[in-house]
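Just below is one structure, and these are the notes that go with it.
Excluded from the complex is one protein chain; the other protein chains are retained at their positions.
Right, chain A next:
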Amino acid sequence: MSSTHAPHPSRETGEKQDAGLDLPRATGSRTPPQPPTRSRTLRHPFGGRSNDPTARSQAVAAWILAVPFMAVFLVFTAGPVLASLGMSFTDIRSTDVRNPLSVQFVGLENYTRLLGDELFRKVALNTLLYLLLGVPLTLGVAMAVAVGLNRVTRFKGFFRVGFYLPVVTSIVAVSVVWKYLLRENGGLLNSALELVGLPGQAWLDSTHLALPSLVVMAVWRNFGTMTVIFLAALQSVPTEVLEAAESDGASAWSRFRHVTVPMLRPTILFGAVITGIGYLQFFEEAFVMTSGGPLDSTRSISFYTYDQFGFGNYGLAAAASYLLFLAIVLLTMLQFRLLRSKD
């Protein structure tokens, strides 16, 4: 029995460990190490510690080559990011646009004001709900569909396109259709419920149901991406490992649970991070479907920030964006801690 034992899965995943967020790739092939001397000069292109004239001219060349990118990066990326961070410590408003330097530095006041704002606390809680409901559901559905599709042999392309289609359709068009589906009077969902004798619900007009309804729609709209990624990852799981486990008597579920899932760990981490960021920035669905209502029950942090920018409270809106940014960083760190491969 033990003579056909396959190599332990964790060794395979161990190989991928430092790939981090990289998509899963064929196992084994590592890039050969660079010759040590070259790699040292490459590692210190700007160092200039060496007196070697070649190294120095290389450093000069490196700077010259880097300047165009650096300039674009500083002006169009780093500049605005730092400016918005600076803005979050001032009381800048839309009426200050003609004279932006005349604003007052207010320290952390915008941040304390946000934390004290009842509406901000509500939208923060809503955003947390979007995250907690949305991520597991999206990943779960995507995984289930990917596992199913992995076994389908005919019409594979058709199904893949079908599941991916919602991702590329316009949110506005989709929302019109979903609004009809979820309509209280004569909506498809309520009509179907009536057929089986269940009472219809005011899906988008109830403070309890509106947020979950939007999550369901978001899951439908987003799981296609993760399905495609999971499918690619599933196809890289070596069949001999699964066959070995099967001949050891492992059931389908335990093969999935103890062989496939551990091998997909980096992909699941990637999916959790990407979808987590998506749900923390939840906006479009609520914007077009419910306008944040009823009674602010579907308003998210992004929606709140959008409103504040619209009201011209640039300082406060910038502060809200940075709080969201902080939440994303913390969530990502947490996910890395929980989901990284164990040795």
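The definition used in the following text is that contacts are C-beta pairs under 8 Å (C-beta built on N, C-alpha and C of every residue); 3 or more make two chains touch, one makes a residue touch a chain; residues count from 1.
Heads up, the rule we're going with is that contacts and distances are computed from a predicted model.
Asks: Going by UniProt, what is the name of the one chain that was not included in the view, given "Sugar ABC transporter substrate-binding protein", "RNA polymerase sigma factor (Sigma-70 family)", "NADH-quinone oxidoreductase subunit H" or "TldD protein"?
Replies: The record for the missing subunit names the protein "Sugar ABC transporter substrate-binding protein".
Asks: Kindly state which of the options A:E109, A:D205 or A:D248 is in contact with the chain not pictured.
Replies: Only one listed residue reaches the unshown chain, and that is A:D205.
Asks: Which residue among A:E109, A:D248 or A:D296 touches the omitted chain?
Replies: Candidates A:E109, A:D248 or A:D296; residue touching the omitted chain: A:D296.
Asks: Contacts of chain A with the missing chain: which residues?
Replies: Per the touch rule, chain A residues meeting the hidden chain are 82, 85-86, 89-91, 93-99, 101-105, 119, 179, 183-184, 202, 205, 291, 293-296, 307, 310-313.
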